[in-house]
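What you see is the complex with one protein chain gone and the rest in place.
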Amino acid sequence: MSDLSIVRAHQFDDIEQQHDASWIGMWVFLGTEVMFFGGMFTGYTLYRNAYPQAFASASNHLDIWLGTINTAVLICSSFTMALAVRSAQLGERKPIINFLLLTILLGAVFLGIKFTEYYFKFEEHLVPGAAFNYEASLARPAEIFFSFYFAMTGMHALHMIIGIGLLTVLIIKARRGRFSAVYHTPVELVGLYWHFVDIVWIFLFPLLYLVGRHL
Amino acid sequence: MNEQSIERREHYLNVNYGIRSWLFTTDHKRIAWLYLLSVTFFFFIGGFFATLIRLELLTPQGDLVQAETYNKLFTMHGVTMVFFFLIPSIPAVLGNFLVPMMIGARDLAFPRLNLASWYIFILGGLFTVAAAAAGGVDTGWTFYTPYSSIYSNTHVALTVVGIFITGFSSILTGLNFIVTIHTMRAPGMTWFRLPLFIWAHYATSIIFILGTPVIAIALTLVGLERIFHLGIFDPALGGDPLLFQHLFWFYSHPAVYIMILPAMGVVSELIACFSRKRVFGYGFVAFSSLAIAVLGFLVWGHHMFVAGQSVHAGMVFSLLSFLVAIPSAIKVFNWTATLHKGSVSYNAPMLYALGFIGLFTIGGLTGLFLATLGIDIHVHDTYFVIAHFHYIMVGGAVMGYLGGIHFWWPKMTGRIYPEVWARIAALVIFIGFNLTFFPQFILGYLGMPRRYHVYPPEFQVLNVMSTAGASILAVGYVLPLLYLMWSLRYGAVAGANPWRARGLEWQTASPPPTDNFDRTPIVTEGAYAYEKEPEEIYTFGKPAHV
Partner (left out) sequence: MAARVDALFFFLVGVSLFFAALICILIVYFAIKYRRRSEDEQPAPIEGDLRLEILWTVIPLGLTMVMFVWGAKLFFVTYHPPSNSLEINVVAKQWMWKVQHPEGQSEIDELHIPLGRPIKLILTSQDVIHDFFVPAFRVKKDVLPGRYTTLWFEATKAGEYHLFCAQYCGTQHSGMVGRIVVMEPTQYQTWLSGGTTGIAMATAGAKLFQTLGCATCHMENDTGRGPSLVGLFGKTVQLQGGKSMVADETYIRESILNPSAKVVAGYQPIMPTFKGLISEDGIFQIIAYLKSLNRQEGAQAQK
């Protein structure tokens, strides 16, 4: 049991207490994230209710194919993340690193597609501000839609970038052999975080991309 | 106990020296000191702004500063006091120091996160000080749109970034407290044996966690609107200026409970110790803290009764606002009942606690005026509101903070403060406070609006009275600064338990060792078992040091 005492921080009495504390801590943190994104979702909902036509029209200007691909990419990345957590629980080392790398790769693909979409919007004069250009009768609420689009997806992208940073730190630790079947809490916690960021996107995608679309 | 035995015994203050041992500490007690110095700094900055405001208001004309400067003064006073003093003060100073000790733990659950919290707080403060130095901000601490998002020509973005960053400090502190209280209580320390200070901080942490992110996003959206011209609150685009008010007050109302709940926790400790008996109705006081935290999230619309909400929304918020007053009333009655058949001593902390109960009662009762729809129409946005919240925040929270600092000073420093000077200061503060703020209730009823740089001459007499009181209050605040610093060198040396209190924090040396307890405490009784000796309440098990 001596290697366990290396990973127990001095303020905790035993490993179980440390593990419990870490879990509760991450869930509480995710609670704050729900409130954070919740503010934006609330604002979005109120304006969509007030301007349904303009929001539907503006939503149709988003590239539904890129959005769908991104959704698939992110769901896959959650899968690879779950596989990484599984490998950690089994005490493996190389599979953890490989699955974490895959997750980062998929996350990078997501971000690449996202920023490409941003670039297209810039070209189409759909970025709010002086250069915004839209059909006159719907222009103002459409600009509000795009304000929410950039604010919400931008905030989400920022969380993804932070997530990729966390995954990188995990890879470094895994390479140094810091995880085992008995101790792999950081992998589990980052997994929770990554799944949460994924779930936020699952809400964002239909709300932003699928307003008033018909198959 | 003499001078030499303090120096020979190792404790958290002398275990190592040097600036690096402080700036890179993970000891919750040292982090509490880092916060103590920072919030004191911000308190006097905010007080400086207040001084200029009261000086200007001596005369009806705007003769001391220009209108734009005055608007910046009241904005900066509010921002500094609310975000950089009131919200952190008790939780980050007394909470950080005492939460682990009161539950018998060696530290908080996440000590490095705790240190990060302080650095984040300082970073946020730097941004805000930078905004002030660059010319200030003039939107009022409430940042109402579209004035703040479009019309103001001042450093709004810089200030909201500062507040946003500081918000993370609150969130991380709250997270740390919740996890610590859930998972790290000593053996035998069940929930209903916890001191009421812990219940209060637990409830406060819930508000930190659920509320702070919402103001983060509200201010972020204002910042984005200013920098990138996103049009979320812009009425010219069809945006809703009221949306900001809802998002802002959804946090900022619970925020006032963040400011008062910890002070109520302190008062419970003080009343129990200086009556030498347990708090009357412990369970009711504990649950009322939780009730205030929960109900506090449901009343934000009472800041918007005349803002253009529907009449039905107004009625719902009014009803809920009356309900949230009830738990506070329950506490006041229970504290008063604790004095009955107690053994009451008049040490300075007790004077602050008794003053708190009186002033908080007045502040809380005037809150009922504001919750009453028919009356709020008249006094909303007048000096009545200003008087109300200063009674709670200054007459309540600041008095609670000072009472706590005095009470736990021996534990934190190993020194006793000079009792005579402390009682004098408490009295000066009490008198100065009432003279400053009571006339403002009358001013508000007579119709003097808030945030007015110039005012009709018929309001002058009451304004002069208020400024006179403020000058007395200022003296009262400077006194503790002086004698507390004096006591660090010349104060009498304190024993482990100079007040003969029953809390766990008093069962270890003053100042405590780095790991708080030499041996793990085991708890067999509830808090405030004053009828028993400490040995009957706590036993000490295996050595705590790892």
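Order of writing sets the labels: A and B. Residues in every chain begin at 1.
Note that contacts are C-beta pairs under 8 Å (C-beta built on N, C-alpha and C of every residue); 3 or more make two chains touch, one makes a residue touch a chain.
All of these numbers come straight from a predicted model, not from anything done at the bench.
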* Kindly state which of the options B:Thr372, B:Thr524 or B:Thr539 is in contact with the chain not pictured. => B:Thr372
* **Residue of B:Arg106, B:His380 or B:Arg415 in touch with the missing chain, whole complex considered** => B:His380
* Asked: Out of B:Leu58, B:Ala325 or B:Val464, which is the one that touches the chain we can't see?
  -> B:Ala325
* **Missing-chain contacts mapped onto subunit A** => 50-54, 136-138, 140-141
* Residues of subunit B (touch criterion as defined above) contacting the omitted chain -> 62, 67-68, 71, 138-140, 142, 144, 146-147, 151-152, 235-236, 238-239, 241-242, 275-278, 280-284, 305-308, 311, 314-315, 318-319, 322-323, 325-326, 329-330, 332-334, 336-337, 339-346, 354, 357-358, 361-362, 365-366, 368-369, 371-378, 380-382, 445-447, 449-456, 529-531
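Definition applied: only the chains that are shown with their structure count from here on.
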* **Inter-chain centre distance, subunit A versus subunit B - centres from mean C-alpha coordinates, in Å** => 35
* Asked: Which of the residues in subunit A come into contact with subunit B in the complex?
  -> 9-13, 17, 20-21, 24-25, 28-29, 31-33, 35-40, 42-43, 46-47, 50-51, 128-130, 140-141, 143-144, 147-148, 150-151, 155
* **Residues on subunit B engaged by subunit A in the complex (per definition of touch)** => 100, 105-111, 171, 174-176, 178-180, 182-184, 209-214, 216-218, 220-221, 224-225, 228-232, 236-240, 243, 247, 250, 515, 520, 546
